[in-house]
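Only one protein chain is missing from this complex, and each of the others stays in its spot.
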Amino acid sequence: MAVSRHTRRMNLIAHGVGLGFALFSVLPIVWLVITSFKTEAEIVTDTITFLPQSLQLQNYRDVWAQSNYPSLMWNSIVTTFYTVTICMVAGSLAAYSFSRNAFPLRRELMLFYLVVRMFPAVLIIIPLFLILRTVGLLDTRFGLSLAYASFLLPLFVWMMKGFFDAVPPDLERAARIDGCTRIGAMVRVVLPLVKGGLGACAVFVAIGAWNEYLFALMLTSSAGSRTWPVGLQMMVGEFQLPWGLLAASGVISILPVVALFAIVQRAMVRGLTVGAIKG
Amino acid sequence: MNALAIRNIQKSFGALKVLNGIDLTLEEGGFLVLLGPSGCGKSTLLSIIAGLEDASAGSIEIGGREATGLHPRDRDIAMVFQSYALYPSMQVERNMGFGLEMRGAGVDERKEKVGAAADLLGIGALLERKPAQLSGGQRQRVAMGRAIVRKPRLFLLDEPLSNLDAKLRTKMRGEIKKLHQSLGASIVYVTHDQVEAMTLATKVAVMRGGTIEQIGAPMTIYREPDNLFVAGFIGAPPMNFVRGRIVEGGGFAPDGGGDRITMPAMEHRLEPGREIVLGVRPENLRPIPPGVSPEGLLRFNAVPDVIEPMGADTMVHFRVGQSELIARLDGQTEVSGSAPMELGCEASALHLFDATTEQRLRPA
Partner (left out) sequence: MGVGVDSGRRPFTGGRLGRAIGAMSETRSWPFLLIVPSLLVILLVVLYPTLHGISLSFREMRLTRPDLGTGFVGLRHYVDLWHDDIFWRSLANTFKWVTLAVSLELAMGMISALALNREGPLMRICTVLVLLPWFLPNVVAANMWALMLDARLGVVNELLVRMGLIDSYVAWFATPTSGLLAAVFIEAWHGYPFFTLLILAGLKAIPKDLYQAASVDGAGSYQAFRNITLPMLRMIVVTAVILRVISLANSPELLLILTGGGPGDSTQVISLYAFKTAYESFDFGYAGALSVVTLLLLMVFCVIYLRVSRVLEK
């Protein structure tokens, strides 16, 4: 049959193309991992070797022992934790309200939560710098996480609203008749049902905060609050680059991202799409 | 004492008026069915009774106690939702006992009461399951069970059977009737299925567009519908209507031509020229053997269009003027297509409505 042969050929091509894109996406990351296991001599060479001669862990040891990377990571962890907490508390409540209530100006408010994404980062960074300096939160992890909330909280609200929308409102009505208050119905009946979505949104926000560079560069300056992206970039000197060290730091830093993404990717992809399509 | 008394309840969503002044009462142990087409405000009314929505105006008394403005928790009611609204994250046992839990009942008390309710409904074996692991009928039972565990004063049921297949629906209908009798509870039941209304209710309120068109015992509503809408809504297949006018000599001329119909002697005073609607229930029509002309019958000359033998009954479709009519005849009746026949209806089973007001004409 002509049609089915045509379809099969299309299918084959599609698989080829899909696989091609997957490789295109992943191979650079693989190269980063490979590089991190090479010695400096193997990297800085005239004849490139594709695989390391032996699995060198020296770069990782150096990152761990000889740089301030652990403390940079710790700062990032704390900042990320603050950011996720702010988003989870403030964002879930707002998303729930948007999902459940028809009140005046609801549409306009939600639109406003979207529009704030249009404001240039620099336009926000400068006054934030001044504000944080005034209230004494400049160069602190909490101040940085507040800044992160400026672009992550609106996203969180939109994504989370999609998950709340999927829960039938009759459940809260039933819970209220069973004796719950409104907040009780939300906590006891609705939240358990959006656990997956909440986790995905939290991971999304966590990744965003973990990866951020620009705000961190501007709003932190001391070792006590500097996050790893800024620290990593500071390793990039003017002339001789410590490629092995950089690669190892990079691998360590993206490990949590990849792990978290792998765990919640399905729910997160759904949430992202819902948020983005509706927005 | 009344289990429920509602006075002048009104409700608007923004500019949309959904309920325009509802008044009704339900006596203790009664079974009130709210019946009406989709969107007429039945669920809204139920939500207001439950306290899930606030009425724009009016007041509610439950069990002789003012309930307007009370939290749903404090109204001593239970509700069964069309979607069942079982908590997906909880096992059946916790689902059923959740209301008790929220009221501070201890584990033992909960176990005992849930167990008793489960036995009554035959779902004792399902207590460990999550709602997702239940069939539609089982979910329905759990939802009923959750309502009866607390032994509330008033049950509110919003189309509890509409998600079941026809067979299960008939079965559950019987069970609800039995439950009502054994619990002696007062029930408000929303449906747009008039069979459910007829079989279950002690009292039916037929609603349309946010108002109650008629309220009364099911058989009263069946026998003496107040207006065209109620007459057409109750009964399956629905009542036949023929529009036309009274002519000199007491006859009836259907709109759009067709044979003039001789009206039986009636107590109504119908002056010639008056436009009316003639209503005849399909089950009130019966064949008149050729050559016989009994007195006191309204008679149609019918040429069957479609004949539907259904076993016990045979449905015969025919036309009078512009109207299509259905007769529900005994399954034994010999009917052959295209052979003219005469169908008659007792004068007492005839319904007359004013063509413009659509209200029932009562004997003067």
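As written, the chain order gives the labels A and B, with residue 1 at the start of each chain.
Just so it is clear, a contact is a pair of C-beta atoms (placed from the backbone, for glycine too) under 8 Å apart; a residue touches a chain by one contact, two chains touch by 3 or more.
Everything numeric here is computed off the predicted structure, so don't read it as measured data.
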| item | value |
| --- | --- |
| Residue, one of A:32, A:77 or A:191, that touches the chain absent here | A:32 |
| Full-complex contact with the absent chain, from A:157, A:171, A:200 or A:267 | A:157 |
| Contact footprint on subunit A, counting only the chain that is left out | 6, 10-11, 13-19, 21-22, 24-26, 28-29, 31-32, 35, 43-46, 48, 50, 86, 89-91, 93-94, 96-98, 100-101, 103, 109, 112-113, 116-128, 130-131, 146-147, 149-150, 153-154, 157, 179, 181-184, 207, 210-214, 217-218, 229, 232-233, 236, 241, 243, 246-247, 250, 253-254, 257-258, 261-262, 265, 269, 272-273, 276-277, 279 |
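Convention: only the chains that are shown with their structure count from here on.
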| item | value |
| --- | --- |
| Computed distance of Cα centres, subunit B from subunit A, in Å | 55 |
| Subunit B residues touching subunit A - in the complex, by the definition given at the top | 47, 50-52, 71-73, 77-79, 81-83, 85-89, 98-99, 102-103, 146 |
| Subunit B-touching residues of subunit A, taken from the complex the two chains share | 168, 170-171, 173-180, 184, 189, 192-193 |
